[in-house]
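Note that one protein chain is taken out, while the other chains of the complex remain in position.
And now, chain A:
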Amino acid sequence: MNSIEGSDVKKVVVACDAGMGSSVLLTTQLKGTLSRYGVTVEHSPVDRIPQDADVVLCQTGLADRARKRVPDTVVVGFQMFLGDPAFARLEQAIRDGGTLAG
């Protein structure tokens, strides 16, 4: 289990299987909420997640692959692509401070 302080998060990577579909959709949405805190949001294929990511977001069905790729990074899994509480938790941790684990 890794953890990171919300205030230390500078780069969020959204991962999906190909890095071209659902992750791009979520990146567009998260950029809107997170860029104002100076956090960059990128998308990537789950097997090619960049090593300098601070937090990785991906569907729980792909979380194992993400953890194998970046074992020392916080991987936050979510269930739904729309309206999952994980996105609100991430934003809250970045905005108000707080520890993210995963």
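The definition used in the following text is that a residue touches a chain if its C-beta (ideal position, glycine included) is under 8 Å from a C-beta of that chain, and two chains touch if they have at least 3 such contacts; residues count from 1.
The rule we apply is simple: contacts and distances are computed from a predicted model.
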{"item": "Choices \"FAD-binding protein\", \"Chemotaxis protein CheA\", \"PTS system mannitol-specific IIC component\" or \"ABC transporter permease subunit\" - which one is the UniProt name of the chain not shown", "value": "\"PTS system mannitol-specific IIC component\""}
{"item": "Touching the absent chain when the full complex is considered, from A:9, A:62, A:76 or A:94", "value": "A:62"}
{"item": "Of A:16, A:30 or A:74, the residue in touch with the unshown chain", "value": "A:16"}
{"item": "Residues from chain A at the interface with the omitted partner, ascending", "value": "16-18, 20-22, 25, 45-47, 59, 61-62, 64-65, 68, 79-83"}
